[in-house]
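Shown here: the complex without one of its protein chains, the others still in place.
For chain A:
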Amino acid sequence: MKHLLSTRDLTRDEAIGILDVAEDMADVQSREVRKLPTLRGRTVVNLFFEDSTRTRISFEAAAKRLSADVINFSAKGSSVSKGESLKDTAQTLAAIGADAVVIRHPASGAPQVLAQSNWIEAGIINAGDGTHEHPTQGLLDAFTIRRRLHGTASRGRSLDGVRVTIVGDILHSRVARSNVWLLTSLGAQVHLVAPATLLPVGIANWPVTVGYDFDEAIDAGTDVVMMLRIQAERMMSGGFFPNAREYSKRWGLDDARVDRLHAATMVMHPGPMNRGLEISSRAADSPRSTVLEQVANGVSVRMAVLYLVLSGERGELS
């Protein structure tokens, strides 16, 4: 794998392959020595043009557990704030000798630009670009679902027939997009629930079903409820819903809705959570919640992605 830009590019077999490598990486997490010498001498740059704690430290932990050298680069307080272009930044990283660049950028497609340019030879890993994709989040969500369903017998399994309901701000969510492409490739049935104002144009072409009523979706039965964060920072114009109270009442996973879920239904959230808005504290802290598992699994999945991008002769695989 030369780059990881999108889950849309991944075939079912490729996706299962990444999840299987992540299983091996997860095994390492449970050992006394949680470190592998695999990427010794390789340099991974975390190039973050947007604030992120969770994803950056997850990638940092993953790279360090594979013995890579890690350079964290935050656009804030760097030459980027003085007007340096992505091209100049990339060429600087190439001169430093970066072998992989983990990039988060507010512009959709920025990782693609970097991967297709001749500015830098490094493997590019998309850590979230605008409202486009967040492939490692999709992979860690799929990994978490597979582990909850199959436990230690997860290797080689797909998600055939698993019903996943994704609820909330689909319009601004790169997590939702990555999950839709990946989960459907793996055989899951994805149902989206959101206010009409928070659904993107062209959603009719997505391989999903769409509804507006959360209660209806719960009554229909689902194996997974994935709550999305209301991304207030991307709602400059406002008017997507009347107020937080109404949103919470109609599309929030409150205590009453949690009680109506089937006993085996898992509750997921990519974090950070707006407790009391899209999810209640009881739902977030209940045994059915996978929020902390998602964080732990994120390290394993990112180790797998870094391994697959950085091992092997560069460029021999697409």
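Simple rule for what comes next: a contact is a pair of C-beta atoms (placed from the backbone, for glycine too) under 8 Å apart; a residue touches a chain by one contact, two chains touch by 3 or more; residues count from 1.
Quick note on the criterion: contacts and distances are computed from a predicted model.
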Quiz item: Per UniProt, what's the omitted chain called: "Sarcosine oxidase subunit delta", "SUF system NifU family Fe-S cluster assembly protein", "Ferredoxin-NADP reductase" or "Bifunctional protein PyrR"?
Solution: "Bifunctional protein PyrR"
Exercise. Among A:T38, A:S52, A:S158 or A:S286, single out the residue that touches the unshown chain.
Key: A:T38
Quiz item: Which is it among A:G17, A:P200 or A:G271 that touches the chain not included here?
Solution: A:G17
Practice problem: Considering the whole complex rather than only what is displayed, give the residues of chain A touching the chain that is not shown. | Solution: 1, 17, 20-21, 23-24, 27-28, 31-33, 35-38, 66, 155, 307-308, 311-314, 316-317
